[in-house]
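The structure's right below; bear with me while I get my questions together.
Only one protein chain is missing from this complex, and each of the others stays in its spot.
Going by the order they are written in, the chains are A, B, C and D; count residues from 1 in each one.
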Amino acid sequence: MKRNRIIANHGSSFVVILCILLFWQASTQIFTIPTWLLPAPTVILTEAVAGWPNYQHHLISTTKLALLGLFIGVSVGLLVAIVLHLLPKVKRAVYPLLILSQNIPIIVLAPLLVIWFGFGVMPKVIVITLVCFFPIVVATLDGLRQTNPELMHYMRMIGASKQQIFLKLEFLHALPAIFSGLKISGTYSVMGAVISEWLGANQGIGVYMTLAQSSFRTDRVFVAIVYIMILCMILFVIIQTLEKTWLKGREKGRMEHE
Amino acid sequence: MKRNRIIANHGSSFVVILCILLFWQASTQIFTIPTWLLPAPTVILTEAVAGWPNYQHHLISTTKLALLGLFIGVSVGLLVAIVLHLLPKVKRAVYPLLILSQNIPIIVLAPLLVIWFGFGVMPKVIVITLVCFFPIVVATLDGLRQTNPELMHYMRMIGASKQQIFLKLEFLHALPAIFSGLKISGTYSVMGAVISEWLGANQGIGVYMTLAQSSFRTDRVFVAIVYIMILCMILFVIIQTLEKTWLKGREKGRMEHE
Amino acid sequence: EGINQTEGMESVSIVLDWTPNTNHTGLYVAEAKGYFEEEGLDVDIILPGESGADQFVASGQADFGISSQQAVTEARIQDIPLVSVAAIIQNNTSGFASPVDKGISSPADYANRTYGGYGAPIESAFLGALMEEENASVDDVEIMNIGNTDFFTAFERDVDFIWIYYGWTGIEAEVRGIELKVQYLNEYSEELDYHTPVITTNERMIKDKSEVIKRFLSAVSKGYQDAITKPEESASLLLDAVPDLDADLVHASQVWLADKYQADAEQWGIQSETVWNNFANWMLNNDLLDEELDIQEAFTNDYLPQ
Amino acid sequence: MSELTVSNIAKSFAKQLVLDDITFTINDGEFVSLLGPSGSGKSTLFHLIGGMYRPDRGAFFLDGKEITGKRGVISYMPQSPSLFPWRNVLSNVILGAEIHRKVDKDKAREMLKKAGLANYENAYPHELSGGMRQRVAFVRALLSPQDFICLDEPFSALDEFTRLDMQTWLLDIWEKNRKSVLFITHSIEEALYLSDRIIVLSSNPAKIKREFDLPFQRPREQSLLLSKDFFEWKRKIYQELEQLKVNS
Partner (left out) sequence: MSELTVSNIAKSFAKQLVLDDITFTINDGEFVSLLGPSGSGKSTLFHLIGGMYRPDRGAFFLDGKEITGKRGVISYMPQSPSLFPWRNVLSNVILGAEIHRKVDKDKAREMLKKAGLANYENAYPHELSGGMRQRVAFVRALLSPQDFICLDEPFSALDEFTRLDMQTWLLDIWEKNRKSVLFITHSIEEALYLSDRIIVLSSNPAKIKREFDLPFQRPREQSLLLSKDFFEWKRKIYQELEQLKVNS
């Protein structure tokens, strides 16, 4: 059942991707684009299959890193958003700092993080967290701000506490917005993990990719990208499924009216 | 008048930033952290003042690039979101590609862009666009999807066309969400511009920063970061002001109920 | 800190300057053949990421690093406590390269051509130094910043010549069958014949753990001896450690580099005061340094095996 | 001209049958009221006429042309005001006309004045009382250009006097341009005062219980409300509705 639905939902995008791949394959052959510049999909596939044992561990390492980072980033993001929402004065003071945090170039932060936290997993998680938490914070804060005023009015009239208003109304009302932020964060988490490997790692797709790049193996670079993309798509689909499950009642409500 | 309001709104964050700076200054002096590792704010300020004529043109160049990229990124993002919203079938096919587009590491894209577009402004704008358009697309699509069903019902009953429903209801209803995405994009645009300068630029904060980094002038690196941050804050404040102006009536509506 | 008591082994770390390549072969050979173990060292080779090794080494986060004479010189001027303890390759193997069909055979031909660089002032100083030898002026060169764009891509677009390390990029061109013309820096100017890359450590190591430095360099030195005498085997060891590298490139590069590591020096790793002086003075004269370098602090041969 | 034929309409939600074989006709220029218990399916019938969703069976015809599932052929006032929060009162009332590109702002202002909202042109919906919002939605429906008007409990939130004003005004407008009106209400008096005909719906599922043709003359005066005849009719319809309750 479920698999059929997934195919029905994503079938058309498979078709589009297939078309792109065909077009790509054709162009590389017609214009004889050299492999070092843009390898043909078949070349990438061959290398992906042949090199599997070599990068398997890279893949696992990056996946773990991305998931850990996303989890922490989302938790921190939600927490920050909620705290800021409940304490408007703190929000006004701290919000600009959040924006600033997004503008510290990682190459500058990297040495400091390594110096403070060593070459372990800690500084990498910090980098991913930094990348992931911002979309969650912005989306959640905006979602919380836009609660239905009529329902808010009712809650206030009957004397709901700030906490109750938050839990029973604002948070649930903001859920769609939160998921919107989550989708953005989830998408960034994998790239965040790859970037975080620049902080010095001995394995990971990022490492594999820079190695491939510096030894001019463009086909391997593309194998790395393909895996990054697949990883990212899986994450996205998981988030979307979660969204559909959680917001089921509401979606149905809307559908009926269509 | 207006200036006073800005101070009132942002006063507390100035205080927080000031505290952080003081703490930073104190730590560098107490622990005698060497300048090459983490320069004290005063050192950064001195360099910022002394070096002004040196990096002024870098600043202007990056600002222009960021603005151009943000403008194009936001336009493309809005356009894509709107088209996808109006054509649900296309949406289903293309949406996954958008996510994939966020997972092409720039270092891989760079050679292709250079070959196709040379070292001019074009490939850089493409990079910034790629960074900026995604949050806009996700936020806009989610905003458009969550139109008030009662108003939608009315519009359908009276025979409003798809276009009218979009223009008079969905778009206006999605505006808060769009601004939420715009804030995220705006924040990223400056970093996007800095990153895009890796594609080869003769001036720009990114260039200035990497040169400073490679000649161990950490103070200059931090001057660059400070300017990136200031640039970013200005952009953010502009977007927030736009949001307040456009959504004035509604905000007021909500305020009255508080 | 850093001492692994249980096995009586001392843990040390070394941060590379770039992704692993044939400049680093000696390290991997020493690791693979147990030279480090013989010295009681447990060595952790760390890939650096974007920002290089120097700050990590200087701050003591890592014990050793790979750098270049140029970087150490600039770092010392900024009071960064970085010390070069061995030259991995005696001479400067870098040069300005262009495909043959660009028709560039000497620095005089640079005039009215486009140079693709990364925008550092030192590049135009190098160009100027070479061109002056032939009475040409660097002002006639179009200098274009190509950022991170790689060598082969750059030539596809407008660029005529680029600064490369022959041992890696040049060899890759050979592997691909692209014929290059290269003007090596050290062929035109003695001042530019500096050591690159070099192994660095920090002043704290020198003060507190000079024994460790000695043991480390002794093992590394054996590793590079092997790389000099048995390039094919060493290349294979490097590939075993880093299988993601391209095998053809590594082997070819290793063979090319074998006689460059030590070159005409009396021993691998030896650094020459003249070389350090020449280059520092050249930089100073070209306004690339704010003050004079104290050579004695910048490098030492004291820890090389006798 | 606009004559609506509702033919054998059936509609269910999930397993629950809501409308069962509803058939009636509203002649050109006729004013027909729909009475029936809460939850019987009156609003649902409106949504079906308006084309929001398709009936499970049956069809609608306007002037002989099938309009089943077609939108925009009726002017409509929903049961809840459904005002646009970012539009002020004036731009809310012209929305229906705007969609069909027939905006007349002066007429809109005049209408608002008649509805007792003269000073509220620039107010936003959240600044209005419940009854005021309802009047705005009413004016919006009146300003829409279609010839067939469906009003869903338009005066439920108004006090008796404002309500009477609105009723009289509606009759006035209707006398002048004789659009056909289908009118949902819970007030028997209101239905009697305004309509040519009253259709009583049963519930669970809704069927047409009975139709009453009213004999009162036009134009109607407010004095009608106090007449004995009126009182008799009121009792008659009251009893009809009472029966519904007993049966269920």
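Basically, a contact is a pair of C-beta atoms (placed from the backbone, for glycine too) under 8 Å apart; a residue touches a chain by one contact, two chains touch by 3 or more.
Keep in mind it's a predicted model, so treat the numbers as computed, not measured.
Contact with the undisplayed chain is limited, among D:Lys65, D:Arg218 or D:Lys245, to D:Lys245. Among D:Val103, D:Ala157 or D:Ile208, the one in contact with the hidden chain is D:Ala157. In the complete assembly, the contact with the undisplayed chain comes from A:Ala160, out of A:Leu21, A:Met122, A:Ala160 or A:Val237.
In the full complex, subunit A touches the omitted chain through residues 150-151, 153-161, 164, 168-169, 172, 249-250, 252-253, 256-257.
Considering the complete assembly, subunit D touches the hidden chain via residues 13, 35-41, 43-44, 79-80, 116, 127-132, 135, 152-153, 156-163, 186-188, 238, 241-242, 244-245.
Basically, only the chains that are shown with their structure count from here on.
Each chain gets a centre from the mean of its Cα atoms; for subunit A and subunit B, those two points are 17 Å apart. Spacing of subunit B relative to subunit C, judged by their CA centroids, is 38 angstrom. Each of the following residues of subunit C touches two or more other chains: 51, 55, 59, 150, 153, 156. Multi-chain contact residues, meaning those touching two or more other chains, occur in subunit B at positions 37, 107, 111, 115, 153, 210, 213, 253, 257.
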